[in-house]
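To start, the structure under review is shown below, and the notes come after it.
As you look at this complex, bear in mind that one protein chain is not there, while each of the others sits in place.
And then chain A:
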């Protein structure tokens, strides 16, 4: 472990370890993901059948892979709108974070990745197994799966950076609930959580592809399942990296600007 990144690695490990305490919560998440998985499968399979066996490039087999992979990744790629950081801004505990000799954004990233990677165990793997045993999952050849795992890790990073950028708005807004709820709705829809992005009408597809959101879910699913392969897969992963740089830089900028107007709340 190069000493330069050791503090971040330590935070990641500690956060991973702390998650073991929340195993019952992870189990609850698993059951919710599973229930909605069957619901999604029922609706989307009906759509494929109604369209004559193929819609937007999906047949029943590829749709099944999409359904179970999208559900499996939900614990790792958080499309929601958690408020950990916004809460710390609101209560003034952010003062503690700024009093540490660490970059705030990247130290929170390490903590979040610990949670994301932990969720692979109790949430992603069981769902993939259950999906494979019920309606089936098709996987890309080994090289594609490997690239898919990279895409999952990048999606986890990007998902954090997006939520961070929304949360850090708390430095300007006292109450971030509205923005966070809006973000959750937009991000989960455009990421392709409810309906795969290729099924969107053309104008919406164009809109979605101009945002970072499809990189969160659609991309790792496509690469893992082999729906996108070869140079196109590589390009999709590079597109994720592009968004990480853009959204990450936005978060850094907001943190720097916000720090100068931070009024730590409460004594």
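Simple rule for what comes next: a residue touches a chain if its C-beta (ideal position, glycine included) is under 8 Å from a C-beta of that chain, and two chains touch if they have at least 3 such contacts; residues count from 1.
Criterion: contacts and distances are computed from a predicted model.
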| item | value |
| --- | --- |
| Undisplayed chain, where the name is taken from the UniProt record, one of "ATP-binding cassette domain-containing protein", "Phosphoserine phosphatase", "aminomethyltransferase" or "Na+/H+ antiporter subunit E" | "ATP-binding cassette domain-containing protein" |
| Residue of A:102, A:120 or A:241 touching the missing chain in the full complex | A:102 |
| Touching the absent chain when the full complex is considered, from A:6, A:49 or A:177 | A:6 |
| For chain A, the residues touching the chain missing from this view | 3, 6-7, 10-11, 14, 17-18, 21, 92-93, 95-96, 98-103, 259-264, 266-267 |
